[in-house]
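My structure is below; once you've seen it, I'll send some questions.
A single protein chain has been omitted from the complex, and every remaining protein chain is retained in its original position.
Letters A and B mark the chains in the order given here, with residues in each chain numbered from 1 onward.
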Amino acid sequence: MSFRDYAPAPESTAILNLRPHYGLYIDGQWTEGGGGSITSISPATEKSIAEISMADSSDIDRAVLAARKSYDTVWSRMSGAERGKYLYRIARLIQERAREFAVAETLDNGKPIRETRDIDIPLVAAWFFHYAGWADKLDYAGLGPNPSALGVAGQIIPWNFPLLMLAWKVAPALAAGNTVVLKPAETTPLTALMFADICQQAGLPAGVVNIVPGHGGVAGTALVEHAGVNKIAFTGSTAVGRNIARTLAGTETRVTLELGGKGANIVFDDAAVDEAVEGIIAGIFFNQGHVCCAGSRLLVQENIQDEVVEKLTRRLATLRLGDPLDKNTDIGAVNSKAQLARITAIAETGEAEGATRWTLDCEIPSKGFWFRPTIFTNVTTSNTVARDEIFGPVLSVLSFRTPDEAIIKANNTPYGLSAGIWTQNASRMLRVADSLRAGVVWANTFNQFDPTSPFGGYKESGYGREGGRHGLAAYLANGGAR
Amino acid sequence: MSRLAIPKTYKLFIGGKFPRSESGRTTEVLSPSGKFVANVAKASRKDARDAVVAARAAWAGWSGASAYNRGQVLYRVAEMLEGRLDQFVAEIVETTGASTADARREVAAAIDCLVWHAGWTDKFAQVHGGANPVAGPFFNLSVPESTGVIALVAPSVEQSSLLGLVSSVAPALTTGNVVVVLASEHAPCAAMTFAEVLATSDIPGGVVNILSGSVAEVAPWLASHADVNAIDLTGATGEIAVECERSAAQTLMRVVRPGTFGPTESAFSRIAAFVETKTVWHTKSLA
Partner (left out) sequence: MEFSDRELSLRAARLYYDDGKTQDEIGDILGITRWKAGRLLALARETGIVAISIVDSADTAEVRPPNGIVVTDRSRAQGVTDSGSLRRFLHGLAAVDAIGLEERAGRLATRSIKNDSKRAALDTIIRLIDLTTLEGADTPGKVRSLVRKAILPDPSDLTAPRVAAVCVYPDMVQHAVAALGSHQGDGVTGIGVASVATAFPSGRSSLDIKLADTRYAVSQGATEIDMVIDRGAFLSGDFDTVFNEIVEVHRACGRPDGTRAHLKVICETGELRTYDNIKRASWLAILAGADFIKTSTGKVQPAATLPTTVLMLEVVRDWFNLTGERIGVKPAGGIRQSKDAIRYLVAVAEVAGDEWIDPHLFRFGASSLLNDVLLQRQKMTTGHYSGLDYVTVD
């Protein structure tokens, strides 16, 4: 028996206190939606977690009106210092219930408990803590004199980091003095609904935060098209982002979009190879590759390609795929059946187009949605797996010969969200970083996030920044592009 | 004996050269009293396409130039404009019917706008970007970079085309963007003459490309052009502006909607409208 056959170490779900049914959280009240209900399942087991009421357009209307009323009567009249205190309360309540949120997120999303426990939830608390302090300091944000809130912010978030994306949206919006209507993703509404409890516990005035689960095509569209919304913030696919931008053309509604990516992870031949291998893995296998800023294209200098790929496959063999609640799991479940089908299809296309496929030989559970970590080598720049965002644990390996070629290949995509650089040559690192058309560049590291650090894309990866001082600009009326 | 004057042929400004429209079309410009002033080239979608190509080719050089250098070049443009102040005043008076005093104020404002922006080139990044104190052993820095090729629909101000155009172009150039600008349809002469100022300053060819012609005809082509990174619709109105914004969505082009900035507004946020913030992380350790 291998030492690595660790005995199961499941995180207990006893800490959860879930309700069998969740409604919409509007104006400080739980209410039923008009859009029917769905059963939220755990993608790792396909077992149902809870029944979730779905919003229809009239529910969105109610939520926007509630947000407007609370904006007009309470939130816009409150001092920044008082607003900040609510955000501090929220940050603390999340810290206190961190484990509970981590377990719920893992259950609902399928991502490993190690990630929700060590990354997602701590960052959620950090995000609220950071923006809490901004609420009474907006004058110092360098965004012009007397910065004012926009009003009601409609926020639509994805399923890959459910609660973290909520924090990225809600914290700066509230700090800047807006009220919000937030629509979580269909497959991952649970922690957003639990967050509604936090808002209640924090004593946040009714209507400041409204949580409305729903289908994108119904509730999402209604929110985007609602005339009473002053701002739309969306994180999700480029296709949907494009529709939102088109829909909002000619309106006064401000919009920021955080969309897809096809990040290049560039490894030079002088790189710290073992750390680079870790970074490549963190870049594409973190959160099953359901990461918009994933380093999904490995660009490795040709003279070390074999060594890097060999080390990479060897290292991948030590990754543990399985029960996301097990504390030793590295790779969890794919979030949904639909996403699994999409990943499977693109991988098949890549293979058909001539790339060489390597798949980790590992057991997968009989129930749930699973995709084995996969690496494509002999990938040409025209291959689908080198161009399309896969949003799954699939890495495409391309090679380059010179730094110029690396830069050209890295930038050869309509996306521009993230990139990685691995070299010990500081001068080359800085120069390559300058040339990359990407909003976040990680040098000798990857997939690091911090509330003080602006995040967002170039080109078709969207516009606007989330995080830090820059993230406030998305929620304040100070001009600029939309 | 009086001398017969030599009238100017108003052409487009693309890639540092002054071509006629490939379409061969021109538009008559009349003075407010109805007198023929000049034929101005009427740009086609292909001229717009050529201008985007010229702009893209110039982008690496202009965005890669030092901020100090860009500042000096913009200041040089101001110098050139100052040197031709009387010419511009006369042209504005003739083509728009403005009073000499108003025309002089306009040209002076355009010069001052250029000087203001020349001063921003090497300060903007310090004010807009900075170090981020992340909770980990990382060096983390955010810097603004140019968005790339910007299409601008320049507004007119009191029927004059110079100050609106300079107010649109200068903020984009400050951070290293390159522009394709549609001059105001109203009395475009001064805007087109501004190209002569650019051509005799140190602005590299292609960094600023100026087209005269129909906004309704050309702007949508720029808004749907996949190699244009942003569009400023300050000078566009009504359905054209909406159509352009809708087209721009296809490639997630950045859009400045009409009315976001005043036609002659110089503001930090206007410079910020055309930058992309890049955040670079690097590990930090003694070991």
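Definition applied: a residue touches a chain if its C-beta (ideal position, glycine included) is under 8 Å from a C-beta of that chain, and two chains touch if they have at least 3 such contacts.
This structure is a prediction, so every number in the text was calculated from the model and none was measured.
Based on the whole complex, identify which of A:S2, A:N146, A:S366 or A:S427 touches the chain you can't see.
Only one listed residue reaches the unshown chain, and that is A:S2.
Among A:D72, A:E278 or A:E405, exactly one should touch the missing chain; which is it?
Candidates A:D72, A:E278 or A:E405; residue touching the omitted chain: A:E278.
Pick from A:K327, A:R342, A:R387 or A:R428: which residue touches the chain that isn't shown?
Result: among the candidates, A:K327 touches the missing chain.
Hey, which chain B residues sit against the chain that's not shown?
On the chain B side, contact with the omitted chain comes from 137-138, 283-287.
Where does chain A touch the missing chain, residue by residue?
Residue positions of chain A that touch the missing chain: 2-9, 114, 118, 270-276, 278-279, 318, 327-328, 424, 444-445.
Everything that follows uses one rule, which is that only the chains that are shown with their structure count from here on.
Using mean CA coordinates as chain centres, what's the chain A-chain B distance in Å?
Distance between chain centres: 37 Å.
Note which residues of chain A are touching chain B in the complex, please.
Residue positions touching the partner: 126, 142-144, 238, 241-243, 245-246, 249-250, 257, 259, 414, 416, 429, 433, 436-445, 448, 450, 452-456, 458-463, 465, 468-470, 478-482.
In the complex of these two chains, what residues of chain B are touching chain A?
Result: residues 127-128, 130, 132-136, 138, 140, 142, 147, 229-230, 241-243, 245-246, 248-252, 254-257, 260-261, 267-270, 272-274, 276-283 of chain B touch chain A.
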